[in-house]
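Take a look at chain A:
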Amino acid sequence: MDIEQYIKDIKIKFPKIIDAEVVNTKRLMIYIPKSSLLQIAEYLFKYLAYRYIIVTAMDSKEGYEIIYHFSDDSSGWIVNLNVMLDRDKPEIESLTPVVYGVEWIEREIMDLLGITFLNHPKPERFLFAEDWPEGKYPLRRDYVEEE
Partner candidate 1 sequence: MGFKEKCFKKSLWVFHMSAGSCNNCDIEILDCLTPKFDIERFGMKLVGSIRHADVLLVTGIVTRKLLPRIKEVYDQAPKPIVVIAIGACACTGGMFKDSYTFKGPLDTVIPVDAYVPGCPPKPEAMLAGVVKFLNKK
Partner candidate 2 sequence: MGKEIFYFLIFPGLLFSGIVGGFLSWFDRKITARVQFRQGPPLLQPLYDFIKLLTKETLIPKRGSQLTFLIAPILALFGAVISSVFVLLPLFGIKTGFLGDLIVIIYLLNIPSLSYMIGALASGNPLAAVGASREMKLILSYEVPFLLVLISIIIKSEMSIKLSEIIAFQTANGAFIGSISGVIGFIVVLMCIQAKLGLVPFDMAEGEGEICDGITIEFSGTTYALVTLAKYIMLFVLPALVVALFFAGMNFEGINILWSILKVVLVVLLVTLVRNTNPRVRIDQAMRFFWIWMNLLAVVSIILAILGL
């Protein structure tokens, strides 16, 4: 996989891409705005038939960061889509209509980080017990243990 060419191509195809960089050996990170997530993900997952791996969400200094990991198994490259969310209004379109398998991890992120996924088919509690208090998200930096 000629990575220079690849980055060039994808930037032409999706002009909204903010940046794309090789972060490590065989790891590509593409920074995208949240509005173009569905298109790019569909392109990667459906057109290029990349394998969906997982979604990582974290509470970083700039805001809530969500990274969608896709794998190109023919070359061993892992392509990551990085979306930065506003800390005040953590909302993003759900990827479930495109990638069926995302449903669970999105629910988990909802539980752990309190990010809202719009149009999620089943936005219910996933991991936590029934008596877990509402509005407590253990992965947020401002989380404090109860008691």
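Structural remarks
The rule is simple: contacts are C-beta pairs under 8 Å (C-beta built on N, C-alpha and C of every residue); 3 or more make two chains touch, one makes a residue touch a chain; residues count from 1.
How these were chosen: all candidates are chains of the complex that A comes from, given by their letters.
A quick note: this is a predicted structure, and the numbers were derived from the prediction, not measured.
By the touch rule above, chain A in this complex touches candidate 1 out of 1 or 2. Of all residues in chain A, those touching candidate 1 in their complex are 127-132, 138, 145.
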